[in-house]
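Right, I'll just put the structure down here and ask away after.
As you look at this complex, bear in mind that one protein chain is not there, while each of the others sits in place.
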Amino acid sequence: MMTLHKLWWIGLAFLLGACQRETQVQKSNREQILLVGNSSEPKALDLQLVTSVVENKVLSSLFEGLVADHPTSDTEMMPGVAEKWEHNQDFTRWVFHLRQNAKWSDGEALTAHDFAFAYHRMLHPEFPSPYCEMLYFIKNAKEYKLGEVKEFGDVGVKVIDDFTLELTMKEPVPYLPGVTRHFTWFPVPKHAVLSYGKMTEQFTPWTAVGNLVCNGPFVLKSWQLNDHIEVSKNPQYWDAANVKLNGIRFLPVENAYTEARAFLAGQLHTTYRIPVDMIPYMQQNHPEYLKMEPYIGSQFLRINITRPGLSDVRVRKALSMAIDSEAICKTIQRGYEPAKSFSPKLGDFSPEPVLTFDPEKARALLAEAGYPAGKGFPRYSILISGGGGRNLSEAIQAMWKEHLGIVVDIRTMDFASYIDTQNKLDYDISSAGWVGDYIDPTTFLLMWTKGNGNNNTGWHSEEYERLLSEAAHSADPAQRMRVFEKAEKLLMDERPILPFAWQARNYLHHPSVKGWHPLLLDNHPWKDISLEETD
Amino acid sequence: MFQKLFHRLLQGIVVLIVLFTITFFLCRALPGGPFVSEKALPEHVKALMMERDGYNKPVYEQYFMRLGNLMRGDAGLSTRLSGRPVNDVIAQSFPVSFQLGCISMLLALVVGIPAGVIAAWKKNMSIDFIVMTLAMLGLCLPSFVVGPILAEMVGRRWKLLPAMGWEPTNVITWLLPMVTLGMVYAAYLARLTRSGMLDVLSQDFVRTARAKGVPMHRILIKHCLRGGLVPAAAYLGPAFAGIISGSLVIELVFQIPGLGRHFVKAIETNDVNVIMGIVLLYGGLVVLGNILSDFLILWLNPRARAQS
Partner (left out) sequence: MSLVIQKGTSLRADAMQRLKKNRAAVLGLYCLGLIVLCCLVLPFTPILKDPNAQSLVDQNLAPGAKYWFGTDNLGRDIFSRVFYGGRISIAVAVLTTLVAATIGVTYGAISGYVGNKVDAVMMRVVDVLYGMPFLIVVILFGRVLEKQTAKWSQWVVDLFTAADATPAKINDVRTAVEPLVMMAPLFIAIGALSWLTISRIVRAQVLSVKKLEFVEAARSLGLSHTKILFRHILPNCVGPIIIYTTLTIPGIMLFEAVLSFLGLGLKPPNSSWGVLIQGGADLMLTNPWSLVFPSVFFSLTLLSLNFIGDGLRDAFDPKSSKD
């Protein structure tokens, strides 16, 4: 009996002790270490072998490009490695003046050669860099990659001296400084990469913990697969005095519910996302943590226009008009904004709002196309991948049934099959999303050209491509935007895709994090963030 | 005995080669090819990658190349993790899965077997009813429901244990995943043990022993437990292989860096080398687990031993 009593007390003491334990967030606030939910394991930390947002989050803490992100604005530029830059009249030739005090984390000087090396490596015809297309703005870049131009000297990258880099574009690129903020434009430590192997050699250990040489505000401290990546302050960084955090810990939490729970239990400062179903709960119980900010992304349905029936633009418009995007954004894709066109408003680019919910007109169009009240309409299916978008497709299925009288199925697949089926045009309608890489309409509009790997609709238009090329050659930024707006309008008139929502970034965020502002690109410069101790 | 073990190990190698062959061709049949990504890869880049990983060679050549590499202990490079060696992926995540699996299995054995024995002993009495209802609930409430509830209550509301995360040396991070995972296996073991015990308890020697006045707990432990554990032992082999090679749901719910997440991600993205590596590891564990469990059955069951 005695022992049982003792155990009871020990247990109670343990529980009380545990209750008073400070949370991880409180501990990290003391240590100035930011805990970031980062959704999944980065594929690699080699800048030139990766493509997605997850890697971008980590890489932007380790490296810095010519131009840096601004903490409060998407369109304003901050000097990065380049102190200042200038361009010629028609935006085809850019000269970047690098700062003299920029250093690699091993103390080596950072020079224009490192940028040239990075672009050379990225564009090397034998190097399989998945995101090389981000550099195709440069003159002869694509030609060199494809082996049509043999010498890198003919590519528009020129080192004038150690601290001056000249870039020649193939067409006017007035938004180039904004683009160079993307990690594909970051420098690579030539000396470090070459010490582990040849330039085109992949998978050398140069990115391993202890080996990785970088130039950003932080250096790689530890990396455990699927568990965490931790970076700590880089004393060699030119602006180290203004870096407030001592470190950042990136946690690849794949399950959004787990992430939200961990946040509420005080294990994270900021989450990568929050499940839409939890938003009402948060609004009711913890509105102070919930952030819902516009994001540079669009949700849409892809249409395979080679299918009978779907090849008729009236049918596509009818389907589009029968989607109640207002209701979807209120109840399913919470925080999203009903899309009025495919591309969202980006800087000076403001696409004409053409998309409306109009069941009346939708029925009329469908009848005009030969399917009055949906009679005789082929039985098509909406392709989705796994659990993602199941609710959404069920809602659209019900809307089409209600407003148009047509029945569609939902076809579920694993991710690889989903991609493959779209590439092979073996689908009818598919649920999809697109996130832009930089603030310019090209990031949304280029994919709908003929033969583009992301098009997959069977649709293309000569007029559309003519408009895009007209814009590309236009040196007048304002004029350029007007042409893009025309192209966007044309895309919406033909409607090979049915956009219904502009994405939002819904996530949880701890109030102790300071210096974090809403940004369309969601690239919060890590060096401006600080932690304030809270009770 | 040793000869038998040796034979089983030899057979195990054959099993692994057959498994390798089948899985290899299954992987090759997966739609989408090896480099599936959300944003389409440029054609020439894809071609470079195909060449790099030998996908443009004839299939039989790829097969023998991989088989040869595996024999040398090299499982190749992961395509999804941009060239990280599969050996490294497994070396980082298998210890975690192994640790979690072992402690969960331990919990399952410690809870499940006594519960089954007690239920069999007190057959059709209220304690039997209660134990079996609990065991069934353990099976009916899937880990993806129990895990989040535990994490929400214990982790978030009462702040007793972390809601997610895994530290190999920190016991408090083990508890919730261990309970969630172990519970299911405990339930299986309890049910199987109860049924096995009942089979033995109805045999003649038990009657004789009871008639002689041997106390019940002695009969149970000394005479019945061995025979009664046969069904549980047959189940344990594959169960053990399964539990230590990673459980996706537990790993996702508690954010544990185990093998299960790598495996499912690899399948999603057709990362053939990772799939093959993990399948072979798991296959090897199944072979070992089944050998252990078969020897356990022989040991538990003198009759079967006599005939072999």
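Order of writing sets the labels: A and B. Residues in every chain begin at 1.
By our rule, a residue touches a chain if its C-beta (ideal position, glycine included) is under 8 Å from a C-beta of that chain, and two chains touch if they have at least 3 such contacts.
Everything numeric here is computed off the predicted structure, so don't read it as measured data.
J.: Which residue among B:Gly101, B:Gly237 or B:Gly258 touches the omitted chain?
T.: Answering carefully, the residue with contact to the hidden chain is B:Gly237.
J.: When the complex is taken as a whole, what residues of chain B touch the one chain not shown?
T.: 7, 11-12, 14-16, 18-19, 22-23, 26-27, 29-31, 124, 129, 132-133, 136-137, 139-142, 144-145, 148-149, 152, 187-188, 191-192, 194-196, 198-199, 202-203, 227, 230-231, 233-235, 237-238, 241, 263-264, 267, 275, 279-280, 282-283, 286-287, 290, 293, 297, 301, 303-304, 306-307
J.: By the contact definition given up top, give the residues of chain A that touch the hidden chain.
T.: So the residues of chain A touching the unseen chain are 257, 275, 277-278, 280-281, 327, 330-332, 375-376, 386-387, 390-391, 393-395, 397-398, 407, 409-414, 417.
Quick note on the criterion: only the chains that are shown with their structure count from here on.
J.: Please name which positions on chain B make contact with chain A in the complex.
T.: 30-33, 36-46, 48-49, 52, 77, 80-84, 89, 92-93, 148, 151-152, 155-156, 158-166, 172, 252-255, 257-258, 261-262, 265, 267-270
J.: Which residues of chain A touch chain B in the complex?
T.: 15, 18-19, 21, 23-24, 40-41, 43-44, 46, 49-52, 125-130, 132-133, 145-146, 202-203, 224-227, 251, 253-255, 257-259, 261-262, 264-267, 414-417, 419-421, 423, 452-454
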